[in-house]
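For this depiction, one protein chain was excluded, whereas all remaining protein chains were kept in their positions.
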Amino acid sequence: MPVNIGLIGLGMIGRDHLQRFSSVINNARVTAVCDINSGVADMLARQYQAEAFYDAIEMIQSDSVDAIFICSIGPVHKEQILAAIKAGKPVFCEKPLTPTAAESKEIIEAETAYGKRLLQLGFMRRFDPGYIALKQGINSELGEILLMHCAHRNPSVPESYTLEMAINDSATHEIDIIRYLLDENIVSVRVDKPRKKTSRALPHLQDPLIVIFETESGVRIDDELFVNCNYGYDICCEVVGENAIASLTEQALNVTRSASGVGRHIAKTCMERFATAYDREVQNFIDNISNGKAMSGPSSWDGYVVALVCDAGLASLKDGQKHEVTVPPCPALYRQP
Amino acid sequence: MPVNIGLIGLGMIGRDHLQRFSSVINNARVTAVCDINSGVADMLARQYQAEAFYDAIEMIQSDSVDAIFICSIGPVHKEQILAAIKAGKPVFCEKPLTPTAAESKEIIEAETAYGKRLLQLGFMRRFDPGYIALKQGINSELGEILLMHCAHRNPSVPESYTLEMAINDSATHEIDIIRYLLDENIVSVRVDKPRKKTSRALPHLQDPLIVIFETESGVRIDDELFVNCNYGYDICCEVVGENAIASLTEQALNVTRSASGVGRHIAKTCMERFATAYDREVQNFIDNISNGKAMSGPSSWDGYVVALVCDAGLASLKDGQKHEVTVPPCPALYRQP
Amino acid sequence: MPVNIGLIGLGMIGRDHLQRFSSVINNARVTAVCDINSGVADMLARQYQAEAFYDAIEMIQSDSVDAIFICSIGPVHKEQILAAIKAGKPVFCEKPLTPTAAESKEIIEAETAYGKRLLQLGFMRRFDPGYIALKQGINSELGEILLMHCAHRNPSVPESYTLEMAINDSATHEIDIIRYLLDENIVSVRVDKPRKKTSRALPHLQDPLIVIFETESGVRIDDELFVNCNYGYDICCEVVGENAIASLTEQALNVTRSASGVGRHIAKTCMERFATAYDREVQNFIDNISNGKAMSGPSSWDGYVVALVCDAGLASLKDGQKHEVTVPPCPALYRQP
Partner (left out) sequence: MPVNIGLIGLGMIGRDHLQRFSSVINNARVTAVCDINSGVADMLARQYQAEAFYDAIEMIQSDSVDAIFICSIGPVHKEQILAAIKAGKPVFCEKPLTPTAAESKEIIEAETAYGKRLLQLGFMRRFDPGYIALKQGINSELGEILLMHCAHRNPSVPESYTLEMAINDSATHEIDIIRYLLDENIVSVRVDKPRKKTSRALPHLQDPLIVIFETESGVRIDDELFVNCNYGYDICCEVVGENAIASLTEQALNVTRSASGVGRHIAKTCMERFATAYDREVQNFIDNISNGKAMSGPSSWDGYVVALVCDAGLASLKDGQKHEVTVPPCPALYRQP
């Protein structure tokens, strides 16, 4: 029996997931879609043979959906997630969990009260084969990890991209993946603003930025955020261990010898770079439901802790100082077995 | 409604597909399994909650299956495929279609009489992202194709591997993929036996071999078959065009800097190298059924033509001469739109 | 007529240069060698058919030498260089120019008084084909430079290696090459000591370190100094420009497919990695003499400015703060034409 999905928020990422459910995902179907823009909801409902809702809470409570997929904007996440938990329905939520750490805490409390993990957060990189291989290397041949060098490069960003988004939308991915790779928390953040910025950035943006993280055990990570790099969507991650060093590749399929030399393709967009990761995170969500398991993958707790780190990052963005992050003990519900 | 699959042949590849249906494939479930070894059939039926059959024809005719998955040995393929066609049921068949070209012809006639493509053949490489990217390069930037250099390397082969299998089991993949990449037939084959063979091969095997193909338009392809290469399962393909040259990569996920230098992983087995391709070929089969479409992907005709080329290869293996391949005109049913 | 060289200091690097003169260098011969250890001086004089000196100043003044090659320890550099300048003889000096910036200033004054560049400093990286290609990229396709990421990794260091040497002996190379690549001065230095250090380092060493430089125009450079990296002598340099990014390669000659994957060699020692650079810097010194030109390549001024940056680095090593570097205007003698 396929899982009946109710999908909220029919913007770019929402439509991308709709398409994914119809073409790639196993054992699930979108039976309801919801958007405050009723025209959009009606149109996509027709296109994908689903029921249209204009009110998220109503849809969450409807018997026609077994699980909830949240692609709406951050400020409404808390209310929708809490409604799903109240209904006892599994919920996938696109990042960020909530705009503030305080709100995330409420979700953790509700989920803890429910007694079982119901939520998977959309940190898709944990499902990228490249990062998974990197984690295998960390757990085997690299030895004690000492440093990481990351880069997060976009070809360009729209005018709506603000300096804060460099932390909340871009660095947030590295924050999560650092915790995933190293199995420990980040304890400090410092944002370095290089004096020189690219002329390709809009006037309000400082681009690039360098963010420096430190983990509990003392691993130092630098993360270059360069969102107008011009040439591609290029995610780099080099993990420096005592024995050896491992890095992500471009996952290129071909190598070409041409007048411009011998070369490999670099992705142009996030969707291209993480296509497999997006498919797998969603299938993981469905598989846990189908198999009657609690949710696995990135959790509310991960969302909360990442929000704490982002808060420190935003503070550092303002004053350039190093800011400590104090992470409370992880509740039992969210501890890895 | 998921497609109900009846799977015949519970050897290594059969079990691999069983596992794939249970964990990866969308919109399908294996409802019946069949093996002449009833103990094996019973055991796997229990494990996967399917019905056990010991007679393939009986299972093919059973109402409990919508589509047939053939993983049995080559000599019984013809009978099973013809039964599936007679029952009007879609059928996936592992390569080879049949051991001889003559038998394949009977299948083509039956399918043609039925009036619609019912069969997909298990040439999984056509679903490998690397080969697909290579085909895109061929169709765009490479210019007129002049040459191809291929290598097909296994770490080692079991004692049961015969010299003929170098053609029928190993080269067969390149034969199919050459036709796929270049959209034309192979018109001649010549097998070169290098005087020197690896000491790692068993005494009865000439290893490596070089096979040289020529296509209708005159593209010359050399294919190194080296099935005791020791180091990995390494599939190489370099396409030489008038403008540029493109090759498959190892599709490595990480690059490691260590005492042995800076390196990328090479797959150790066929299953590892073509994991994605196997998943996608099966999903393609199911998706066509779900969507009520005729079969796409490698066809009976492809199986037949590859068998013709293999026959020429086997003849050349004996006398070392170049053998021509005469391919009849492609029936309308099998022509690409 | 070959240039007659008097070489001072017959330790490891001195002997390496002796061998280089006898086997690689054009238009020069070592006619005199000097070491305070007379036994060593006698032995190598015999071996290379040169005259033995035990007193550097005496040798510098001797008519039997046209040019001086200083491979002695830093504290005696100033006296020897000043003697060479007084004698009007070209002088090649291994780095550092002098242990302190103050001493370097005396050399600049003496050379300026002489009126012509007589000294070339042993920053061999400027002669490495990889760095030269990087500079060409910077001057052409990369666009405005924004960031650089460097790593300086040694397999291990001897017990005598101190924390200060991480700045004065290791980072000094990046300090020089940054100025060479970007054609501008460094204006600040900050040393970050990651809390975690490799267990392979001796107890007195903090290893790795991260040094962060900023240039006049605002380019931010991070430099990982990791002198017990275990796997190789690995010098990395990635230059991030507005249009594109370029990095050094390992300059590997072969790629190998083996059980450990597909890989390229990484150098094990500085001598291996910079073999060509060492040859070319010495030939450059000789060629300028042969052609009656003033010295080119790294100058006393470069040595002085690098010493100023090192001083700031040493201060930061103590207090962890960012230290500004004030570079006086470059005297006319040292300005590039």
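Per-chain residue numbering starts at 1, and chain names A, B and C are given in the order in which the chains are listed.
The criterion applied here is as follows: contacts are C-beta pairs under 8 Å (C-beta built on N, C-alpha and C of every residue); 3 or more make two chains touch, one makes a residue touch a chain.
Bear in mind that the values here come from a model prediction, so they are computed numbers and not experimental data.
Engineer: Given that one chain is not shown, which residue among A:Gln136, A:Asn230 or A:Thr276 touches it?
Structural biologist: Looking across A:Gln136, A:Asn230 or A:Thr276, the contact with the absent chain belongs to A:Asn230.
Engineer: Can you work out which residue in C:Ile85, C:Leu134, C:Ala312 or C:Val325 touches the chain that's missing from view?
Structural biologist: C:Leu134
Engineer: Which one, B:Leu146, B:Leu202, B:Cys270 or B:Leu314, makes contact with the chain that was left out?
Structural biologist: Answer from the full complex: B:Leu146 touches the omitted chain.
Engineer: Which one, C:Met43, C:Ala252 or C:Cys270, makes contact with the chain that was left out?
Structural biologist: Candidates C:Met43, C:Ala252 or C:Cys270; residue touching the omitted chain: C:Ala252.
Engineer: On chain B, what residues meet the omitted chain?
Structural biologist: 144, 146-147, 149, 192, 194-200, 208, 210, 212, 214, 217-220, 222, 224, 226, 229-231, 240, 242-245
Engineer: Name every residue on chain C in touch with the hidden partner chain.
Structural biologist: Residues in contact with the chain left out: 23-27, 129-130, 132-134, 137, 141, 243-249, 251-259, 264.
Engineer: Over the whole complex, note the residues of chain A touching the chain we left out.
Structural biologist: 230-232, 234, 250, 252, 256-266
What we mean here is this: only the chains that are shown with their structure count from here on.
Engineer: Determine the chain that sits nearest the middle of the structure, using the mean of its CA atoms as its centre.
Structural biologist: So the chain nearest the centre of the shown protein is A.
Engineer: Using C-alpha centres only, name the chain that sits farthest from chain B.
Structural biologist: Taking each chain's C-alpha mean as its centre, the farthest from chain B is C.
Engineer: Centre to centre, by mean C-alpha position, how many angstrom separate chain B and chain C?
Structural biologist: Centres of chain B and chain C (C-alpha means) sit 58 Å apart.
Engineer: Measure off the straight-line distance from the CA centroid of chain A to the CA centroid of chain C, and report it in whole Å.
Structural biologist: The mean C-alpha positions of chain A and chain C differ by 45 Å.
Engineer: I'd like the Å distance between the centres of chain A and chain B, where a centre is the mean of that chain's Cα atoms.
Structural biologist: Chain centroid spacing, chain A to chain B, equals 38 Å.
Engineer: Would you please write down the residue numbers of chain A that are in contact with two or more other chains?
Structural biologist: As it turns out, chain A has residues touching two or more other chains at 243-245.
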